[in-house]
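Below is a structure I'd like to ask you about.
The other protein chains are all here in position, but one chain of the complex has been omitted.
Per-chain numbering from 1; labels A, B and C assigned in written order.
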Amino acid sequence: MSGPLGWVRDHMPVLGALAEEYRDTQPFAGHTVAVNSHLEAKTGRLIEVIAAAGADVLVTGSEPYSTQAAVVAALEEHERITLFVEAGMDEKAWASGQHELLAASPDLIIDDGCELIAKVHADHPGVASGVIGAAEQTTAGITRLEAMESDGILQFPVFGVNDTPMKHHFDNVHGTGESSLANLMITTNMMLSGATVVVAGYGFCGRGIARKARGLGAQTIVTEVDPRKALAAYMDGHRVMSLEEAAPKAEYVITATGNRDVVRAEHAEAMADGAILANAGHFDVEIDVDALETAAIRVTTPREGVRQYEMADGRRINLLAAGRLVNLTGPVSQGHPAEVMDTTFAMMAVAIEAFTRDSSDLSPGLHPIPDRLDKAVAELKLDTLDVSIDSLTHRQEAYLHEWNHADMHF
Amino acid sequence: MSGPLGWVRDHMPVLGALAEEYRDTQPFAGHTVAVNSHLEAKTGRLIEVIAAAGADVLVTGSEPYSTQAAVVAALEEHERITLFVEAGMDEKAWASGQHELLAASPDLIIDDGCELIAKVHADHPGVASGVIGAAEQTTAGITRLEAMESDGILQFPVFGVNDTPMKHHFDNVHGTGESSLANLMITTNMMLSGATVVVAGYGFCGRGIARKARGLGAQTIVTEVDPRKALAAYMDGHRVMSLEEAAPKAEYVITATGNRDVVRAEHAEAMADGAILANAGHFDVEIDVDALETAAIRVTTPREGVRQYEMADGRRINLLAAGRLVNLTGPVSQGHPAEVMDTTFAMMAVAIEAFTRDSSDLSPGLHPIPDRLDKAVAELKLDTLDVSIDSLTHRQEAYLHEWNHADMHF
Amino acid sequence: MSGPLGWVRDHMPVLGALAEEYRDTQPFAGHTVAVNSHLEAKTGRLIEVIAAAGADVLVTGSEPYSTQAAVVAALEEHERITLFVEAGMDEKAWASGQHELLAASPDLIIDDGCELIAKVHADHPGVASGVIGAAEQTTAGITRLEAMESDGILQFPVFGVNDTPMKHHFDNVHGTGESSLANLMITTNMMLSGATVVVAGYGFCGRGIARKARGLGAQTIVTEVDPRKALAAYMDGHRVMSLEEAAPKAEYVITATGNRDVVRAEHAEAMADGAILANAGHFDVEIDVDALETAAIRVTTPREGVRQYEMADGRRINLLAAGRLVNLTGPVSQGHPAEVMDTTFAMMAVAIEAFTRDSSDLSPGLHPIPDRLDKAVAELKLDTLDVSIDSLTHRQEAYLHEWNHADMHF
Partner (left out) sequence: MSGPLGWVRDHMPVLGALAEEYRDTQPFAGHTVAVNSHLEAKTGRLIEVIAAAGADVLVTGSEPYSTQAAVVAALEEHERITLFVEAGMDEKAWASGQHELLAASPDLIIDDGCELIAKVHADHPGVASGVIGAAEQTTAGITRLEAMESDGILQFPVFGVNDTPMKHHFDNVHGTGESSLANLMITTNMMLSGATVVVAGYGFCGRGIARKARGLGAQTIVTEVDPRKALAAYMDGHRVMSLEEAAPKAEYVITATGNRDVVRAEHAEAMADGAILANAGHFDVEIDVDALETAAIRVTTPREGVRQYEMADGRRINLLAAGRLVNLTGPVSQGHPAEVMDTTFAMMAVAIEAFTRDSSDLSPGLHPIPDRLDKAVAELKLDTLDVSIDSLTHRQEAYLHEWNHADMHF
């Protein structure tokens, strides 16, 4: 139980319970599973569980920068695991690796950001036709898949693992919420109490960040493009305004929209000296880093993980983790908390396992995770927490299906 | 602006904006609209807006006990409004009134708890065939409608107003949440800080109650039957356990499940002396009041709005508002806060208005409120709050529809 | 256990435990105790406990408006209790009653707002010289006592019950905090989620109000005159600004400063149409009601408990409970929660009891409650909650008294 995966093996009990079951049932025997993920201990654990369940596993990292050498080394020892990525490789080599991986013809794909799914459709049509199913875990990936689906391009069924109650509450709200703030606090050595924290986006990630920042004592402002999410934020006690109005008030701006160019030159222009920018969304596109580079007269690194852009008027705007995911690529980042990834990865595993059995005849396209799979993982998790819940009585079951409650309230 | 509706006219700005528009456009001219609602000032305001928009309005109360005499009197003055309910009427007269109302052949229905819709299908088939559409605003009503739909019985389209982001966040989470706790505090003259509050059900209502009780300083416990909601509650910081385990720890049990018999004899048996029961769900079925009556050796009224059941072993269990909705029928209750009902009722109005126009060809059955209507109300509300939000740039719009981000993160 | 005091007898367990002890020990035998308090069920319970402990009790109400007839009636049945107040009496009769009471020569005083203590010094010097001790429970009363003490006027020892950890946390933070908000919500039928709530004063009361309003989802602003309290509010996540800046943003302004004229004409002038003013401080001086009366062109009562001032420019400012304590004199108010008053009144009882024993030789002047009394009540309360705490080990006791920790951290 030692090595880089020891700690997470102990702290991912749901995946552990699956591993035990799969060791016996070998559901992936005869399958080749491609895994694209930020390659650290927790994804390492998922990969070893899949391999131990009978699969040949082909591995790439979803970003060259988040790949950890020790995890790569640990996985290389497994006979059934082939890696197409290494820590510190440049972007060109990383991209080539992904193509090599696809050339090895996986029939199941675990993806992050829709990278492999997009590449296999664009550049490896022959491989795409042999894929029986895939699972995608990020909001940004789902957005791309929806675009692919509306273009009528998808050639195999994909489970959008992102879009389940379990994923929203655990991974997005709590996992991204907590780990983004913890990384931000450590990286800056500053505190959130009393600080004005602007959260761009009030989806599940933004909601978690805003609520937890408020719970720590921050003065929160939310920006949105959707009127209903804007109102939800308002009713939850956050101030809501356009980013243009919010920018001069911000000590921190944290993006979590899933879109590009959220923080633009005009916002940087309006910010106060010392403002801090961090991205908790996806990729590195939410903050327009090029615009900062262009506007700055000097760029320095006042602390590890902090890039400081000095403007012509003397104001200094600080960017954390180069605009990449602050909780995954910051100087002290460990990725999402282990317990959160435990349920998310268990979902990924049961999702692709379903393609080997009862979901094998699903039509090509993006599909939501069936409720039964989502619930099954939730039940597994409650078991590991030793939490009991109630069951419906027969009379209650019946009541939910009645409509003619003749004497209902007398 | 005087009279019982004056205050709410001032505090329901979204409905006010609609009223102004409808006064010109008269969308309901030639239509007869049945309204079933807890009859107090805010619903009174909705009724007068519908009438002023050209409708003949037929009115009943969704419960005989929540009908307020002053509001009835104010509405009776309107020429186009006919009331089939009065304050203090007995249940038999109330039920007869509903049938009389249906006999008057409304073609649009605004319902609460699916009462009129169920009755028109069961007992007035001729009227049902003339109805062009209805809107229902409660979770319990939707549950009944789903059962009717799965039985293939519904003869006209119904918008489930309950099930929109706007309704969930404003009415359920915040409206029910705040008003239930405020009524409970005033009715008991007790406080929530430090108290162990058990919330049965973690839907939107239960979530609001639990979060706000926690925000006031309570020690919260949530019970659920759905493993995913149970986990969400757990991750939000509430303790989660079966009601059987929770009952002996409870100072308060608040039900918000939409189901019957949630608190049963076995739970009352396990509760401590002085425990307080309140219902924030629907109807009076969530707490099994008959079971309390049967178990008690003496029933007293130690305070207005509190019924105390003394058990054979000396324990006293207190029931608020006779197990009816604590925020609507308690001794000081004023119903949901005006601002919340403002958006909900605006939604009801735009929903049935849609049947007079672009939704007129909708198939029979239960339909979700179209996003465009929900968003339109949200935008109207943000306007009244003077809140600005962001818009997507063209490049951002495009980004959401791309999938082949070749160079996305470099 | 019936009658108006039945419910509070059940919900004031600490006072109940004291009552049992005092029934045997009769600590007040031979003493005449004057009690000045808002006369409702909970103070009624304190009065009957004091009487049952052997005292002759003389009773007045601390405000004519907060006296409840049923409680007066219940107390009048006690042989040893004499009342100098009745519900609905006018202010002149009320003031005369207080002087009559003092003429009856009490030797112990339980005061509220320093009313009796001030009057006995000003107008009944002979009686003052016979008083062996008093207890005062409000911040405003303590402020007056400090002024009296600095003038060298106090002729007997007074325990400032206000100023103990127990009082601050239970009565001020939680009791005033919760009951003020609950009354405000019910009286206005509005909600706090999303609303901008300005709290004037960040003492214990203001802190409780602000924190709980934030916990319900309000957007809070705090105003202060003390830079350190202002900073504490800021760090707790509230916005802090002058009332002049805050007034135009306010949907609610709640005063809790213990001072007069906090909300003045210039602030009313700056407020938006529909703003709501409430006082949770003391007396009716925090909001300058005269200034509102003068500025208004029309005064109406749109809801029970709400006075609406219409300004020349059409703006309407709403005042709750006529500027009196919103949690004590509003239309649905029940006073502080029973459990909170339980500990406060237990403190009052043990405080004046101490003058009959070990505190009998205290010098004239204002004295803090000795820690041992405060702790004793806390322990009594924990017992009633069935909560266990830890004890220091001998080694830990010793460690707290060491200073030369030679090898402390190696």
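Note that in this section a contact is a pair of C-beta atoms (placed from the backbone, for glycine too) under 8 Å apart; a residue touches a chain by one contact, two chains touch by 3 or more.
Computed from a predicted structure; not experimentally measured.
Residue C:L145 is the one among C:V8, C:L75 or C:L145 that touches the chain not shown. Listed residues C:V240, C:A280, C:I317 or C:V332: the one in touch with the omitted chain is C:V240. Summary of contacts with the chain left out: across C:H99, C:H169 or C:K249, the touching residue is C:H169. Although one chain is not shown, part of chain C still touches it, namely residues 63, 91, 114, 118, 122, 143-145, 147-148, 150-151, 153, 165-166, 169-170, 173-174, 223-232, 234-235, 240-245, 259-262, 283-285, 324, 374-375, 378-379, 381-382, 385, 387-393, 395-396, 399-405, 408-410. On the side of chain B, the interface with the absent chain consists of residues 193-194, 214, 217-219, 234-239, using the contact rule stated above.
Although one chain is not displayed, its contacts with chain A can still be listed: residues 2, 6-8, 10-11, 41, 174-175, 177-179, 181-183, 185-186, 189-194, 212, 214-217, 274, 300, 302-303, 306, 316, 332-335, 337-340, 385.
Heads up, the rule we're going with is that only the chains that are shown with their structure count from here on.
When C-beta pairs in contact are tallied for every pair of chains, the largest tally goes to A-B.
Our note on geometry: chain A versus chain B, Cα centroid distance of 35 Å, whole angstroms.
Shown for chain C are the residues in touch with two or more other chains, namely 193-194, 214, 217.
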